[in-house]
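Note that one protein chain is taken out, while the other chains of the complex remain in position.
The chains carry the letters A, B and C, assigned in the order they are written, with residues numbered from 1 in each.
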Amino acid sequence: MARKTMIEAIRDAMDVSMGRDERVIVFGEDVGFFGGVFRCTAGLQAKYGKSRCFDAPINESGIVGAAIGMAAYGLRPCVEVQFADYVYPGYDQIVSEAARLRYRSNGDFTCPIVVRMPSGGGIFGGQTHSQSPEALFTHVSGLKVVVPSNPRDAKGLLIAAIEDPDPVIFFEPKRLYNGPFDGHHKRPVTPWSKHELGEVPDGHYTVPLGKAAIRREGSDVTVLAYGTMVYVAEAAAAETGIDAEIIDLRTLLPLDLDAIVASVSKTGRCVVVHEATQTSGFGAELATLVQENCFYHLEAPIARVAGWDTPYPHAQEWDYFPGPARVGRALVETMEA
Amino acid sequence: MARKTMIEAIRDAMDVSMGRDERVIVFGEDVGFFGGVFRCTAGLQAKYGKSRCFDAPINESGIVGAAIGMAAYGLRPCVEVQFADYVYPGYDQIVSEAARLRYRSNGDFTCPIVVRMPSGGGIFGGQTHSQSPEALFTHVSGLKVVVPSNPRDAKGLLIAAIEDPDPVIFFEPKRLYNGPFDGHHKRPVTPWSKHELGEVPDGHYTVPLGKAAIRREGSDVTVLAYGTMVYVAEAAAAETGIDAEIIDLRTLLPLDLDAIVASVSKTGRCVVVHEATQTSGFGAELATLVQENCFYHLEAPIARVAGWDTPYPHAQEWDYFPGPARVGRALVETMEA
Amino acid sequence: MTDTGMLRFHVPEPEVRPGGAPDFSNVPIPRAGSVPRPEIDVDPREIRDLAFSIIRVLNRAGEAVGPWAGLLSDEELLEGLRHMMTLRAFDARMQMAQRQGKTSFYMQHLGEEAVSCAFRKALAPGDMNFPTYRQAGLLIAGGYPMVTMMNQIYSNEADPLKGRQLPIMYSSKEHGFFSISGNLATQYIQAVGWAMASAISGDNRIAVGWIGDGSTAESDFHAALVFASTYKAPVVLNVVNNQWAISTFQGIARGGSGTFAARGLGFGIPALRVDGNDYLAVHAVAKWAIERARRNLGPTLIEHVTYRAGAHSTSDDPSAYRPKAESDAWPLGDPVIRLKNHLIRLGVWSEERHAQAEAEILDTVIAAQKQAEEHGTLHSGNKPSTRDMFEGVYEQMPPHLRRQRQQAGV
Partner (left out) sequence: MTDTGMLRFHVPEPEVRPGGAPDFSNVPIPRAGSVPRPEIDVDPREIRDLAFSIIRVLNRAGEAVGPWAGLLSDEELLEGLRHMMTLRAFDARMQMAQRQGKTSFYMQHLGEEAVSCAFRKALAPGDMNFPTYRQAGLLIAGGYPMVTMMNQIYSNEADPLKGRQLPIMYSSKEHGFFSISGNLATQYIQAVGWAMASAISGDNRIAVGWIGDGSTAESDFHAALVFASTYKAPVVLNVVNNQWAISTFQGIARGGSGTFAARGLGFGIPALRVDGNDYLAVHAVAKWAIERARRNLGPTLIEHVTYRAGAHSTSDDPSAYRPKAESDAWPLGDPVIRLKNHLIRLGVWSEERHAQAEAEILDTVIAAQKQAEEHGTLHSGNKPSTRDMFEGVYEQMPPHLRRQRQQAGV
């Protein structure tokens, strides 16, 4: 089994899918000849030809809208939005069209598309290369929302997403592309080649949408996280010595509520973490579900650690990013509450 | 003091604002000569001229984008999006531009715009004339989000919004335009002329953004609601005989957390209601804030009553709409929990 | 700073408003037959003029003249007339049904029947339309059952869309009719995507986009033109210029360009204007554009010049914003009357047969309506179940929806 970076794993997922199914096509800004600004599609045009992997005009609404038409035709487009921060011009097509097509036509037309996009901060990308807009999609019925946290999952989830009969929004935490980043930005990052989850099976496999993974078993407190925050939570647990159970949600919609409820019922405490701004972030849904389903098990308020409710700043990146110190503090407070 | 419908009150707010301040201008699809499909701007073009109230091309991104440019110039545009369901093409301009302008330019440029739009269901408008997308805006730092529930507030809040130095998203629950609708769709609706809150003061006044109103004092359970759901909650309380304290939030962002905490600390129970789909709706933020701030006062899980997580259906409108029966059931369950 | 005085704000206005006398004398109407028919593989740059003219076939005398004439047999023309008459009768009945409270909403085609009816006959099986809400002629002329349309309008138990969609938001893959969206313009770029997919797949089916004059202002119109131009997609892009977008006259969307077809010029896309009230002209231009697409010559933009004689929808009252008589003053006449007169001129039709056909068609529509109403109307009779409301959000119902369905007790 080869070790791969997350970029390689994502590319591999598209490669495997294109190889197995002629209907799978890939396009987006700079994804054709060049292979994408993060190189996730490098080599695909050379391998599968310009008809199946090509450059798109800079128009996110056009990219998603064309993909919807293609999906209605019978293809399975997997398109890239260059940064999650640039998905908004395509938001109408996603919300009003992709998400509604099956329902409004009673299955006469369907929309099996994947919209991939790098998300999250930690790369000094400022307000337009750092956003985590997942909650803007989890509110939309008809969509599925996926956030992988490692190469092995990324490949399996992306193949599952491409094969899924419904539209999937696929966030790629860009800070994880090259290694599991735990928020200690002054320390060198371990590359994926040194991490167990950098081991990516060859060929076809899927990681099912809607199933969480327990990254660390523990009995003191449940941490709900996804993407980069999984590693931040691991670091915080290690540093505080708190025996946290860390759940990597992987899919936000549909959500693996059973895994969450089982864990919180056991620990009686819960901390929710994400990079996105706090107010109306996906953490609110998680906290609400936990209190709805585990109220009588809860021994302390559910804590949220999230991005502050400001645009993502440039210079103050590490004041903004919810790093291990803030998560650790929340763990301690939750244990002491 | 004249009795006014909500439409008249909203029109009055624009009229008063345009009369007092030359910088206030109004535009949108069909808002000029005709006065808007709901007639909210009727008469304003005749009174203030075509330069201050005019028809816009059907391009929501253009409407918001032009308004941002005008605001940067120094005007105070108050624009209409014909239905909240059609705001998505303008979403990028709102999220990436209006909401960020002050921050990213450190106040060099600001964006005092109001984006008004009719929202909510109950009019057999199907999936594209019924949506309540407020949670897609409450997640965006830099915006203010307002949902009035009666003519008196609507006028005062809209004037406050127009005078506010920051961008305000102003939802108008269209089912309330002509009277307080409590979800009993088979009964005739009381017109505003018969309702106390239909009394709208003449001339200039404001209802401050960020302040909730207690619509019904009670000691059993706190109901957090806004827009149409305020009346549904009132009906549910009356019908179940539960002594609910009903808070009309009026402004969702910034939120009057003090009022909420004071009430829940007193009642120990809380039900959150909204029309929007449940998952990642604004109810999630409310429930989370309540459990964060009132955990030790809570005697029962916080219940949510919301739109189901489906697109808004046409024929099944009253199965979808969270009416008094569903809210009543939640009240009873919360009391019995 | 050069002192050039004060700037003034310009807002275009229609020539007349209620109370005024309608006047279309400034709308240049070329003679029927006067516009040339270019070769199918013409260089778009050579036909820029066609974006500023109007292709017409039927003249005032009811004759079919010029290079765009001669494509349809008498039988085909008679069928076309029947389609338009059927659509008009259908509209009238459904409009009435809405007034009777049998459904919530309706939108009619009055005056615009030729556009979708004639276009449909130029398409081949398998081609896909991405319509707006004002092209039901594509279904009528395509043989889609009227009863099914009515079931959808009534949101009754037999509604193929299970009551989920607004009335008239039909969908039929089988009949080459993409699910209508209430959101304007979104489907235009989807049509281009579908066409790209057909080309990617080495298929020979083409796509057809539809949009209203007002909606061309929407940004997805641009997305569609950019993608169509860049990838030479096999798509026909129709703009139905019926002069009004609810209360807003076409000048607000069009601005200084003179015509909507002109928008194609900036993309190197051949752009034609056609008399949308002339069944023969619409059909001929459609054929031309469809052949271009199918021969891999790329997209064509067609502006159908017509007039929305009725209200925008059952929620609208046009007397508030335009003179009542404007519709009668419209210089391109009525599509049904014009085709009727042509057929009479050809000697294959008469006023009597027309009156008789009208009555027959009405009977058919009424019979269909009766059949549909046996399945219920919006507020009475059988309806789609509440369970249906939870189905089809995804292919497989996820756990949270299953829980919600349980909560709903269904």
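A few comments on the model shown:
The working rule: contacts are C-beta pairs under 8 Å (C-beta built on N, C-alpha and C of every residue); 3 or more make two chains touch, one makes a residue touch a chain.
Keep in mind that what you see is a predicted model, and the values were worked out from it rather than measured.
Considering the intact complex, the chain excluded from display touches A, B, C. Across the entire complex, the residue among C:Arg295, C:Lys370 or C:Arg387 in touch with the chain not shown is C:Arg295. Residue C:Ser219 is the one among C:Thr132, C:Gln165, C:Ser219 or C:Ser327 that touches the chain not shown.
When the whole complex is considered, the residue among A:Gly126, A:Pro165, A:Pro201 or A:Gly268 that touches the unshown chain is A:Gly126. When you scan C:Pro125, C:Gly143 or C:Gly347 for touch with the missing chain, the hit is C:Pro125. Between the chain not shown and the residues C:Gly264, C:Pro323 or C:Gly376, the one that touches is C:Gly264. Interface residues of chain C facing the missing partner chain: 1-12, 44-45, 48, 124-126, 196, 198-200, 202-204, 206, 217, 219-223, 226, 228-232, 234, 251-258, 262-269, 291, 294-296, 298.
Mapped onto chain A, the footprint of the missing chain covers residues 29-30, 32-34, 37, 50-51, 54-59, 61-62, 85-86, 88-89, 124-129, 278-279, 308-311, 313-316, 319-320.
Think of the hidden chain as still there; on chain B it touches residues 25, 51-52, 56-57, 59, 61-62, 65-70, 72-75, 89, 92-93, 96-97, 100-110, 141-142, 144, 165-166, 210, 253-255, 257-258.
The rule we apply is simple: only the chains that are shown with their structure count from here on.
Ranked by how close its mean Cα position lies to the mean of all protein Cα atoms, the top chain is B. Placing every chain at the mean of its C-alpha atoms, the farthest one from chain B is found to be C.
Here the spacing of chain A and chain B, counted between their Cα centres, is 31 Å.
Multi-chain contact residues of chain C (touching two or more other chains): 162, 164-165, 169, 181, 183, 219-220, 393, 400.
Chain contacts: chain A has residues 61, 89, 92, 96, 100, 103-104, 141-142, 253 touching two or more partner chains.
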